[in-house]
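One chain of protein is taken out of this complex; the other chains stay put.
For clarity, chains are labelled A, B and C in written order, and residue numbers in each chain start from 1.
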């Protein structure tokens, strides 16, 4: 039984013994959702119920601060197991931009910059947080959010052949998002090729996994152990994948852990006093495969959504395999859809059409998608 | 009925209709607490029960991100009302060091530094987070954590009389903690005198209120409206005062709000995607005087604790009026106390004595203090 | 009579009463230059003779430090006069990268970035000095080093239409080089169009004039007064235009001068104790049109060089109107030329050809170019 039926009000409850809370949630959804279907983004709700329950259960325990609590330690252990990477270091950080800015600053030497697709989040939508730490983003041409090994190799070849290295920012890292900002995915082979280039040129490889649950669920061959094997560091997104807040920053290699790590996290203002808040949540996300299940649920919902788009003749701007779908709608369709559905506007397609974004998440129910399908039918050709 | 009685084990439950959760908490306390009394710090538990309940209740609501949700807006309104400062701007930030580094960077010009007591948290225990943003801390002599207006005036007079201003860091702000790191408090008159010096010299006044609930509860004359009136900015601590995480950063004057505030919070990596996490909590803390009650509860517990110290002839290193108490114990007393009580070691007093810290909080129960009193009696002279 | 004939050993001397020094120079040139003709760059010699003489003449004067000396004041006055911009503020800085990093940091708000051609020096060859101050370079497509108003407008339109400004770096400035890194020039109309876009969007306009003397000498319609009128700030290059070291940073508008300017220059480590070193030199450069003459001399030498290239059928990669010329030579031509001439390698043209750079400067003599012409004839088709 999936989460969806639970959300729909199944009497048995999705977390044993937590019936009342489910009821509250149910009522709230009725109250807030009857008129508007919500597909605007994947961070509109709080925590996945089991995650919330764990916060409730542990609330009055006396625990040490700053990530020294047993929940944070156990969560790190569980993540190491899930990654099949027993020597990894795992630290929990509150948010994604903070994690990126921190990780890049710690993994780059002060004179190094980071190669990234020009559409990368760090290059476009983090308000210059990377540059605030003194590092340059070296943007490269991308396709639908992805950069390929050949492009990186080409940049490095040009860089090497330039005689004025002492006047140039030295590339120290490749940054990728998985899934990308366009909902697209790298294949295992694509990542392996990039990792090979990185190793040949002594670059670190870092992956921003803000929506990692959805990427892993959608990919045929990319797994947590593969990421741990290929990357020097990456983060497992919690905020958009079932947690109230939190990202798990992973350093995969013992010799790749920045010195005085906790001290530097503190210096960056990123050390959470009640580290339990993050540790408890990630402990649950990595128990009994919940992180994977939340991702797969969202993907099933996205599949249903995709089928409804196809069935109703509504084209998609991008063939996104993940939880974000990008239909192209006419101006009148957009207006009609907006009557009952919350969505994001992605950009203008042409004078008469707009690309919108419909996002599913761990919190999307089958009923939500069924209702959305009816709306799509209503506005379809 | 206040929280205190709830904590003492009243069968009726402390949040109406939430019996099960209380039960869990109760059991956990029994499980974790029977052997060790916990007075180590004031951030060892999760959220005050009503705060946690609000997170539960709002969990599945679809809400906009980045602090645009109705809870964050309402919480800001409630804080403005509590401060009698209708034009204030309130932003919720995850942690204290992050709040200080952010606020100081935004309120200082790039060439300005911040005057602070030499014992100030930003000068001693924030790992250089202020300097990481490029600003110098200008430490001044202090007494038990406090700086006075005359010391500031003296520094400014010397600064003004120096002919080489262009070669010096310009003082732009006075930073204080309330309560201080020593648990001491400024009186309203002391704060007024400092504020007057600040205005005369065009310095901003900023107060770090990490433990503000306990300071307000202990003070005879310092109130939230007074702080709002005297300061240019300050923060209302949540993490140590009943929240899972979060601090409310307040800019009191419309003309003192940094331009492009949200953009800069994002640039600092301090913009929380699920701003609701903080908004919901502060909304509850500032409903029906909960923040005040939590503070007063901790103070009552500290009063009981102080009485127990006096009764058992255990001297106090500092006359702290707030939730942190600093007994001086002999080496053998320390060892005995450690058998059943968790506390912090503050520092060496002499070869045979140590200053320890016993902290109460919103989570401390009367039973806890009663049990501690017995321990103190056991180790007393 | 130009500088060239002076350098070649004319008996009359170009600076009255300085015969001996000229002789030394002559001898040194014979000694060092007989075998190799020098066209590698435009900063290979010390100072223009008159500039050096002024350093000699003022050497033992007791002068105040940090730019407060009468030479620096007079030099600023002369530059203001030359720019027809009586209210400008002029500060002398040692080097170009330092000037750019300083000026951009002072003119940008901490949350702002700088729009620049992707080939801009600050984006490619300043080792990330701009990012070290926390600001992002926003690179835009360019042609032969130039960006146009339409490209800037297009970027700004896209930026404005994006709904997530709070997550984006705010454009605060347009940075250009004049001449560009490719030796090309903007016309007055092109600069006016860019300035108009800047004003419409409240962006500052800044021009990097590392080789300004050569740009002004080559341009039909761009003058110092025009630059002062259009820009918010720019710098007049000294290091590559006749000085031992030094750039004159100009803030054209009284209300556009960063607050506490000298203090911030000091904070950046860019305040020279013996400011006289720069003031004396710029005073001479802006006396009797020397800066203009030095530029025109180099341009005449470049014209001669260009004619020699044409006469010998050696194609040019770029139609550069300034002191840098970019011939395309075959591999064998390159090897032959390298026997007697020092030049820079610019890049590969095709498998058999290379783009090289030949630079003239204030220090290039007619004899140098005549000798180079013979070399070109020798290697020509």
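Here is the rule we use: a contact is a pair of C-beta atoms (placed from the backbone, for glycine too) under 8 Å apart; a residue touches a chain by one contact, two chains touch by 3 or more.
Just so we're clear, the structure is a prediction, and the values are computed from it rather than from any experiment.
Counted over the whole complex, the shown chains touched by the missing one are A, B, C. Contact with the undisplayed chain is limited, among C:192, C:253 or C:274, to C:274. The chain that is not drawn here is touched, among residues C:245, C:338 or C:371, by C:245. Considering the whole complex, the residue from B:43, B:66, B:92 or B:111 that touches the absent chain is B:111. Within chain A, the residues in touch with the undisplayed chain are 66, 105, 109-111, 134, 165-168, 170, 259-260, 262-264, 266-267, 271.
Remark: the residues of chain C touching the chain excluded from display are 7, 20-21, 24-25, 28-29, 32-33, 36, 38, 40-41, 43-47, 49, 52, 55-65, 94-98, 100-102, 126-129, 132, 239-240, 244-245, 263-264, 266-274, 276-277, 342, 363.
Residues 110-111, 113, 124-128, 131-132, 134-137, 139, 163-164, 166-169, 345 are the ones on chain B that touch the missing chain.
Here, only the chains that are shown with their structure count from here on.
In a homomeric contact, the two copies may use the same or different surfaces; for chain B and chain C, over half of the interface residue numbers are shared, pointing to the same surface. Distance from chain A peaks, on a Cα-centroid basis, for C.
If you average the CA atoms of chain A and of chain B, the two centres end up 33 Å from each other. Centre-to-centre separation between chain B and chain C, using Cα means, comes to 55 Å.
Contact with two or more other chains is made by residues 110-111, 134, 166-168 of chain C.
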